[in-house]
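Quick one: the structure is below, and I'll ask about it shortly.
Partial view: only certain chains, each at its native spot in the assembly.
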Amino acid sequence: MKPRVMILLGSASDFRIAEKAMEIFEELRIPYDLRVASAHRTHEKVKAIVSESIKEGVEVFIGIAGLSAHLPGMISANTHRPVIGVPVDVKLGGLDALFACSQMPFPAPVATVGVDRGENAAILAAQIIGIGDPEVRDRVSELRRGFYEKVRRDECQVLNSIE
Amino acid sequence: MKPRVMILLGSASDFRIAEKAMEIFEELRIPYDLRVASAHRTHEKVKAIVSESIKEGVEVFIGIAGLSAHLPGMISANTHRPVIGVPVDVKLGGLDALFACSQMPFPAPVATVGVDRGENAAILAAQIIGIGDPEVRDRVSELRRGFYEKVRRDECQVLNSIE
């Protein structure tokens, strides 16, 4: 199945953050692909992956990176598709990566989610895809409902533990 | 024309940031609407605007807010549509609002752009809408090309000024 989301990792060590997104995409049955390609190391490759991905029908990009975290911004510079950035905490609590993702100048925005929040990046990607795809939208609703159920069960467990 | 983007302001004083987005939407011919409705002050209203907007066909929300900046997060909690957050610098250089927008927990992401970056929020909204609307996509490309032209002209002016 053709990928609708392309996940790019700045470094193989960021894979643990990508896995959080992948789990959500599995649950929402959204096909995705994944590459490792740092903005600073193999920029030609970033560009190639982006243009190739677009031809294959990728609708949303997710860039996951720590430190200077240029990867999401570089993807944004190479496409008119929306780009989601996940700042990774490598140093300084992830503040460097959070700033690098969010503080992008005009007209190359990066849709930044929280530090290490791969799973929220996936939800956001699904919401974006869901605009034109009611089935995905329904699955996001379902996932959220399920999550609320879990919150409720957690509460019961907590409440039981204190009685 | 029915709005495709709903801009919500946390306070009327944030209007100067909204104007940056509105200018871009005019240029891209994307119909939008605008409301003032703080998350902390009139939350019922936020919810009403959101569900009404969805019925009217709004595809993307933009929440603009400073300080604790709960507005984008609250919109996100009330819809499965993508929500873009623009942190506004009221105090602490806007760091409080940047954290409030980006650091959202699962599963209620806010697509955060830079501090005071209303114009980037508009580009991001257009990129999202552009997935299903090639005309909007083309207009984003055109706008970017035009901007690059401007960058080039700025350079000429700068270079001329130093010769």
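In order of appearance the chains are A and B, and numbering begins at 1 in each one.
The rule we apply is simple: a residue touches a chain if its C-beta (ideal position, glycine included) is under 8 Å from a C-beta of that chain, and two chains touch if they have at least 3 such contacts.
Just so it is clear, the model here is predicted, and its values are computed rather than measured.
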Next item on the list: Could you work out how many identical chains the complete complex has, if 2 are displayed?
Entry: 8
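Everything that follows uses one rule, which is that only the chains that are shown with their structure count from here on.
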Notebook entry, point to check: What does chain A use to touch chain B in their complex?
Noted result: 59-60, 80-84, 98, 102-115, 117, 119-121, 123-124, 127-132, 137, 140-141, 143-144, 147
